[in-house]
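Every protein chain of the complex appears in place save one, which is left out.
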Amino acid sequence: MEIALSAAIGVLVAAAAYLLLARDLPRGLIGFVLLGTAANLVIFAAGRIGTMTPPLVEPGATALAAGAANPLPQALVLTAIVIGFGLTAFALVLVMRAHAAFGSARSEDMDAAEPPACTEAAPAPPETGFVRQPARAPARPLREVV
Amino acid sequence: MDATVILRVSAPLLLWVPMALSLYLLLRGHNDPGGGFVGGLVGAAGLVFHAIARGHAAALRVMRLPPASWCGLGLLLAAASGLLAWLDPQAGYLTHRWWFADVGVTLPIGTALLFDIGVYLVVVGTITAMSFALVAED
């Protein structure tokens, strides 16, 4: 069982890495979902596999019956799933809004935050001391020059 | 929104079904102790269904308060459930307290129930806020 789980984790991480390298944001998001699933499986496997008995305390008992599954990884995985769900939903809304604003969901089409370096108005070097002539015409963007 | 007439007419009539189910789940959960999270998911699904049928403005009217306020109320309830622990000042935050109401049968009421109701409200608020934000894009 551990071997099967390890293989599943490996495949999931590989697929996630491939998708995260895509420039298409929805693909990247799916990659993140897969990576999160792999992480959950890691936690699940870390709690040791081996029994099918659910970790429920029987009525009247004060402790788990011997041989019950380890409840802690299940609680951790549940928490992680809920958090991952919230993050994914948020990221999805964000990607959709970005798509609406830029008309594209590819990361290379989004250049509002970091415009090509030369368009960020760089001050010309001072001519004499610190006092400088009024601003000259802005430098041409690198794209036009090249 | 171009839902069919049947869907549009039946949606308000059927809204109570997921709502009742969600309340049942809130109290009983998957396995007897409460289930604020599943309950909240089912409740939110009902509201989202309503939004699909009648538009999200109609769903917001059904909810009365904006989704963020549902979250706020839920957070407040959940946080307050932990405060009751300090009836004993040495106890840690969120320590459970139980009361046994005697109405024919013994009805155990614990701070966990309050916490679960809080979770329920937060989940309904979050999910509806997220899905309405997605719907609003179209």
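Labels for the chains are A and B, by order of writing; each one numbers its residues from 1.
One rule holds for everything that comes next: a contact is a pair of C-beta atoms (placed from the backbone, for glycine too) under 8 Å apart; a residue touches a chain by one contact, two chains touch by 3 or more.
The rule is simple: contacts and distances are computed from a predicted model.
Chemist: Using the UniProt record as the reference, specify the protein name of the hidden chain from among "Multicomponent Na+:H+ antiporter subunit D", "D-methionine transport system permease protein", "Circularly permuted type 2 ATP-grasp protein" or "Rubredoxin".
Modeler: According to UniProt, the chain not displayed is called "Multicomponent Na+:H+ antiporter subunit D".
Chemist: Among B:94, B:113 or B:134, single out the residue that touches the unshown chain.
Modeler: B:94
Chemist: Write down which of B:11, B:25, B:48 or B:71 is the residue touching the left-out chain.
Modeler: B:71
Chemist: Give me the subunit A residues in contact with the hidden chain, please.
Modeler: 20, 25, 28, 32, 35-36, 38-40, 42-48, 72-73, 76, 79-80, 83, 86-87, 90-91, 94-95, 97-98, 101-102, 107, 110-114, 117, 120-124, 126, 130-132, 134-135, 138
Chemist: Just checking the interface: what residues of subunit B touch the absent partner chain?
Modeler: 65-66, 68-69, 71-76, 79, 82-83, 85-86, 89-96
Here is the rule we go by: only the chains that are shown with their structure count from here on.
Chemist: Taking the complex as given, what residues does subunit B use to touch subunit A?
Modeler: That would be residues 31, 37, 126-127, 130, 133-134, 137 of subunit B.
Chemist: How about subunit A: which of its residues touch subunit B in the complex?
Modeler: Against subunit B, the touching part of subunit A is residues 56, 82, 86, 89-90, 92-93, 96-97, 100.
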